[in-house]
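Accompanying notes for the structure given below.
Complex shown without one protein chain; remaining protein chains in place.
Letters A, B and C mark the chains in the order given here, with residues in each chain numbered from 1 onward.
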Amino acid sequence: MWPSAFEYQRPVSLAEALQVLSDHEDAKVLAGGHSLLPAMKLRLAEHEMLVDIGRLSELKEIITIRNGGVKIGALATHAEIAASVDVQRACPALASAAGMVGDQQVRNWGTLGGNLAHSDPASDPTTVVLACGGTIQIQSASGSRSVSADDFFIDLFTVDINPGELITSVELPDLSRHKSAYVKMAHPASRYAVVGVGVVLEMSGNTCTSARVAVGGATVKPTRAPGAESALAGSTLDEAALNAAADAVKSDIADMLIGDMNYPEDYRQEMAGVYLKRAVRAALS
Amino acid sequence: MNLSGTYTFDADQDIVWGLLMDPDVIARAMPGVDAFVPIENETDAWNAKAKINVAAVSGSYIGTIRMSEQQPPSQYRLTVNGEGQQSIIGGTVVIQLSYDADEGVTLLTWDAEANISGKLARIGQRVIKAAANMMSNRFFGNVAQQLPSSEQTQEQS
Amino acid sequence: MKVKMKVNGTMYERDVEPRMLLVHFLRDELGLTGTKIGCDTSQCGACTIHMNGRALKSCTCLAVQADGADITTIEGMAQNGDLHPMQESFWENHGLQCGYCTPGMIMTTTAFLKDHPNPTEAEIRHSLEGNMCRCTGYHNIVKAVKAVAAANAGGD
Partner (left out) sequence: MAVVGTPVKRTEDPRLITGEAKYLEDIHLPGMVHAAILRSPHAHARITSINTAKAAAQPGVLAVFTGQDFADLPALPCAWQAGGVTNHVNTPRVLEIDKVTFTGAGIAVVIAENRYIAEDAIQLIEVDYEVLPAVVDAEKATQPGAPQLHENAPDNIVMEWECGSADGTAQALQAADVVVRQRLVNQRLIPTSMEPRGTIAQFLPATGEFTVWVTSQAPHVMRLLMTAFVFGIPETKMRVISPQIGGGFGAKIFLYPEYCLIAALSKKIGRPVKWMESRSENYVATTHGRDHITEIEVGAKQDGTITALKVHTYANLGGVLSTIAPGIPTTLYGRMLSGAYKIPHIYCHVSGVYTNTGMVDAYRGAGRPEATYVVERAVDLVAHKLGMDPVAVRRKNFVQPNDFPYDPVGILNGLKYDSGDYDKTLDRALEMVGYDRLRQEQAQARQQGRYLGIGLSSYIEICGVAPSAWIGLKGEGWGAGLWESANVRVHLTGKVVVTTGSQSHGQGHETSVAQVVADELGMPMSDVIVQHSDTLGTPFGYGTYGSRSTAVGTVAVHRSLQRIKDKAKLIGAHMLEAAPEDVVYEDGKVHVKGSPDQAKTIQEIAGAAALAYDLPAGVEPFLDDTSYYDPPNCTYPFGTHICVVEIDPETGQIDIKRYIAVDDVGKVINPMIVDGQVHGGIAQGVGQALWESAVYDDNGQLVSGSLLDYALPRADLLPSFELDRTETPSPVNPMGVKGAGETGTIAATPAVVNAVVDALSPLGVTHIDMPLTPRKIWQIIDAHSNGGD
C-alpha cells in the first residue's frame, strides 16, 4: 500500500515522452496505472523512474480509418472503447471485452495500451486484439514500427516492446461484416478471465469461410487456436463443427496452459472448449 | 512446487556440459544477474545479485547458487536461493543431459522443486508456476545462445 | 513535487512525493478521511471517489497523476446540508452496517446511475463488482440503488 520511491516525469508531448524513454532505459511507462500501481503498492514492483504519459492527448483518440477499420489510441480507456460507436461498429467483440475488464472504476482509467504492454495472461482486450487481427503501433525516439498481434505476444507478461519504445495505438480491421464475439469465465476473486475466448468469423450464407480464434486466461499468453480455426472454417457451424472446434482448441493450447489452485490447467483447458462454443454462438446471435 | 521441462541444444553433449559448468556462462544466462561472485572457501558456489523482471514483479534479489553432485557429462544439481521484496525464492534443480545421435542434438531435462515464500507466495500464486517455468526456459535459452553455433530449438514443458 | 487539484469545490496545492497515492493525499494531506482503504490489490472499492466525474479507485492513482483534476469525495456529496439522494437511500434502506465500504459504495453507485438511469437488478449488481461489502450481503445496497433509480424515473 506504500510504493517505494521513484523519480516521476510527466512529458507534455509524445516526442518528449519518447526522448525521456530513450534517455532512461530503465524507466517504466505509466499510462492508466491500473496494472502497474497495484504491483508497486505491494512493493513487488520497484522502479527508479516512472514516465507518466497519461496527459498525451494525441494518444487518446478513437477514429475510423480509411479501410473502415478503427484506430484506438493507446490511452483510450476501456470504458471509452466499450462506449465507442466506431469500435462497436468495426470491432464489436473488442467493445464487449473492454466492458468486461475488471470493474467500472478500473474501466474508467485503465487503458488499452497499458493493458497490451502489461499483457496479463488473463486480460480480456489482449485476447480480442489477437482474435481480431489487430496491429500494434509502436514508436521510439528513433522511429516507429507496427507489429501484428500474431507476433506481439511472446510469453507470459512478455511482449514485443523494447526499452525506449511506447505503444501509441492499435489498429483493428473492419469486422463489421464478420461475426465476432468475446466470452469469458470470470474468476470470482480477481475478475480476471479463467478462460476467455474471442472469435471472428467470416460468413458466406450459413457457411463459415474463415475463422480466427484466440484464447486467453487459460494460457500463458493470448494464443491463436489454428486447429479450432480450421475446424470452424468451411463448416456451417453446426453442433458437429462446434464440437470438433472445441476438441481442437484443447489441443491447440495444450502446451501453454496456466492454472491456479481452484482453476487448474486441466479445467481451464476443458473450459476453453466450452467457451469457444459459447463464443461462436454469441457471435452468431 | 514441482516444475520440469526439456530443452534441446543443437550441439554435442560435451559442449553443452562445458557451457553449463562455466560460471561465466551461468552468470550471463541467469536473467537479470548483475553480480556473480564465488563464495569464499566453497567450490562451485556463488553469491549473486539480480534484477528480477518478470510478470508484474520487478525488483532486486540477492542470493546464492550452488552446483553439486556433478556426474559429467550427464547430470548435476543446482541449488538456488534468492531473497528480496520480503520474499524468498528457493529451488533445487536436477539437470540431466543425453545425446540423441540420430538428431545430433543434446537433450536436457530439468526437474525442479521450487519453494516461494513470503509476499510473492501470498500474492502471486496465479502466475508463479508459469513464471518459474518461463524463467527456467529463459535460462536454458540463454545458455544455448552461448553455443559456438547459435542455432538451437526449444521445447517447453 | 507540487500538485494542485480541486477537491469538493476547493482548490488545494501541496508539495508531495511522487509515490504518494491519491487516497493518502486526500486522507492525510487534506484530512478528508471519509474515503477508506480496505485492501492493497485494488479490489475492494472502499477508496472510490469521482475524478473528473468518473469513479476511480483512489488507491490506484498517484496524487501526481491527479494534478489538475476535479475530485469529489464522500464529504462533497451532501449539498448545503442536504444529503445526496443516494446517501438518503442507503440510510432509508439499511444499505450499510459497519459503514466502512459505504463511502465507496455511494461514490460508485452515484457514478453508475448517471450513465444508467434505469438499471435492472442484474445491472445494479454488476455495477457493484468493484466494491466489496462484508456486512450486508449486498441485499439492501441493491435495494437502495433501485430506490434512487425509481425516484429519479418516476419522481415518486
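The criterion applied here is as follows: a residue touches a chain if its C-beta (ideal position, glycine included) is under 8 Å from a C-beta of that chain, and two chains touch if they have at least 3 such contacts.
It should be emphasised that the depicted structure is a prediction, and the values quoted were computed from it without experimental measurement.
Enquirer: For the full complex, can you list every visible chain touched by the one that's not shown?
Expert: Over the full assembly, the chain not pictured touches A, B, C.
Enquirer: Among C:3, C:30, C:44 or C:66, which residue is in contact with the omitted chain in the full complex?
Expert: That would be C:44, which touches the missing chain.
Enquirer: Write down which of A:153, A:182 or A:263 is the residue touching the left-out chain.
Expert: Only one of A:153, A:182 or A:263 touches the chain omitted from view, namely A:263.
Enquirer: Residue-wise, where is subunit B in contact with the chain that is not depicted?
Expert: 1, 85-88, 115-119, 121-123, 125-126
Enquirer: Tell me where the left-out chain touches subunit C, residue by residue.
Expert: These residues of subunit C touch the chain that is not shown: 17, 19-20, 27-28, 31-41, 43-44, 46, 73-75, 77-78, 83, 87, 90-92, 94, 96-103, 106, 121-122, 124-126, 128-129, 131-143.
Enquirer: For the chain that got dropped from the picture, name the residues of subunit A it touches.
Expert: Listed in rising order, the touching residues are 1-5, 42-43, 185, 187-190, 260-264, 267, 270-271, 274.
By definition in this document, only the chains that are shown with their structure count from here on.
Enquirer: Would you identify the shape of the chain contact graph, picking one of line, ring, star, complete or other?
Expert: Topology of touching chains reads as a line.
Enquirer: So, what's the distance in Å between the C-alpha centres of subunit C and subunit A?
Expert: Taking the average C-alpha coordinate of subunit A and of subunit C, the gap between them is 28 Å.
Enquirer: Measuring centre to centre with CA averages, how many angstrom lie between subunit A and subunit B?
Expert: 31
Enquirer: Centroid from C-alpha atoms only, then distance subunit B to subunit C, rounded to Å. What do you get?
Expert: Inter-chain centre distance comes to 47 Å.
Enquirer: So which bits of subunit A are touching at least two other chains?
Expert: 38, 42, 190
Enquirer: What residues in subunit C touch two or more of the other chains?
Expert: Each of 41 in subunit C touches at least two other chains.
Enquirer: Could you pull out which subunit A residues touch subunit C in their complex?
Expert: Subunit A residues touching subunit C: 1-8, 10, 30, 33-34, 37-38, 40-42, 50, 52, 54, 79, 102-106, 108-109, 189-191.
Enquirer: Which part of subunit B faces subunit A closely enough to touch in the complex?
Expert: 54-60, 85-87, 119-120, 123-127, 129-131, 134, 156
Enquirer: For subunit C, which residues are in contact with subunit A within the complex?
Expert: Subunit C reaches subunit A through residues 1, 17-19, 21, 37, 40-43, 45, 48, 51, 54-57, 59-62, 64-65, 67, 108, 111-112, 127, 129-131.
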